[in-house]
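Only one protein chain is missing from this complex, and each of the others stays in its spot.
== chain A ==
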Amino acid sequence: MSERLTGALRGNLDVAGLGALLVVLLAAYSHYDSELFTPASITILSAQFLPLILAAMGQSTVMLAGGIDLSLGSVLALAMAVFAVRAEDGVVVAGALALAAAASTGAANGVLVAYAGLPPIIVTLAASFLWGGVTLVVLPQPGGHVPSGLVDAYNNGWNGLALPVLVIVAVLVLWKAVRTTRFGLSLYAVGGNEHGAYASGIGTRKVKIAAYALAGVFVGLAGIGLAIQTGSGDATIGAPYTLNSIAASVLAGVSFFGGVGQMRATVLAALLIGLLTNLLLFTGLSPFYQLILQGAVLIVAIAVKTFATRERTD
């Protein structure tokens, strides 16, 4: 029984630790913003954090398969630009186009990694330049226009519902379902022991390609979210999301070597990073010091987490 208890605790140590950290941050936050827990405030904040949360989920998907995606920021901006440029012709078509673009860039990364055997870090670094350039062709200057009704409903609530929260919940439910398919299990198997997975008859290449493509879908959703939140597109806005999504994944306990990690922890960690950034803004410190503090907090958090969950090895 105690074995089972410690097992359950170990399995959820990441989530539990992040939850505790979240409580601390929220307490500090409500000190600066007394209206934090009102529906209006939750809607605005979730609209602001949605892109990073989805981007982090995309990054975690790739990392679970044992890869990494440095092109994430560029692809996010590409999806945002495509959506913003096409939004006036109909949001559904624009959304589908943006998602298709993002998913195919992901699949392209996956093909290069799986079939050409190139290291993910190189492939996605090159891809980040490539798609960054393409995005500038699509949208040379910030612009495009998202229908204001949608922008308003998204940022200020729709019939009292916080749409971004619904999206996040829906995506988490979707992930939970994916996780229990054969593909989901294969994803963890390939990340945990690629050779073993191959020797067991798993199509490791297809799994990798699918993982990158699925990550593309998450990132595409993030780009669309960002376009709706800001009401327009900006080709240069994506860059910070690459490193922030890696930071969130690592903070969530997703292993760089693949095969280990939980998506709900990634969502929590992305939320934490978003809150921390806002909180530092409230303190009125110079932006320079905000950056220094943000880096320091991340390092401490990851170090504590690593020591707390380290398993004894030979």
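Heads up, the rule we're going with is that a contact is a pair of C-beta atoms (placed from the backbone, for glycine too) under 8 Å apart; a residue touches a chain by one contact, two chains touch by 3 or more; residues count from 1.
Everything below uses one rule, namely that contacts and distances are computed from a predicted model.
Participant: If you look up the hidden chain in UniProt, what protein name do you find among "Tol-Pal system protein TolB", "Outer membrane lipoprotein-sorting protein", "Succinate--CoA ligase [ADP-forming] subunit alpha" or "Sugar ABC transporter ATP-binding protein"?
Facilitator: "Sugar ABC transporter ATP-binding protein"
Participant: Of the residues A:Met80, A:Leu99, A:Ala162 or A:Ala189, I need the one that contacts the missing chain.
Facilitator: A:Ala189
Participant: Can you say which of A:Asn156, A:Thr180, A:Thr283 or A:Thr306 touches the chain missing from this structure?
Facilitator: A:Thr180
Participant: In the whole complex, what residues of chain A lie against the chain that is missing from view?
Facilitator: Residues of chain A in contact with the hidden chain: 177, 180-182, 184-186, 188-189, 192-193, 195-203, 259-260, 312-314.
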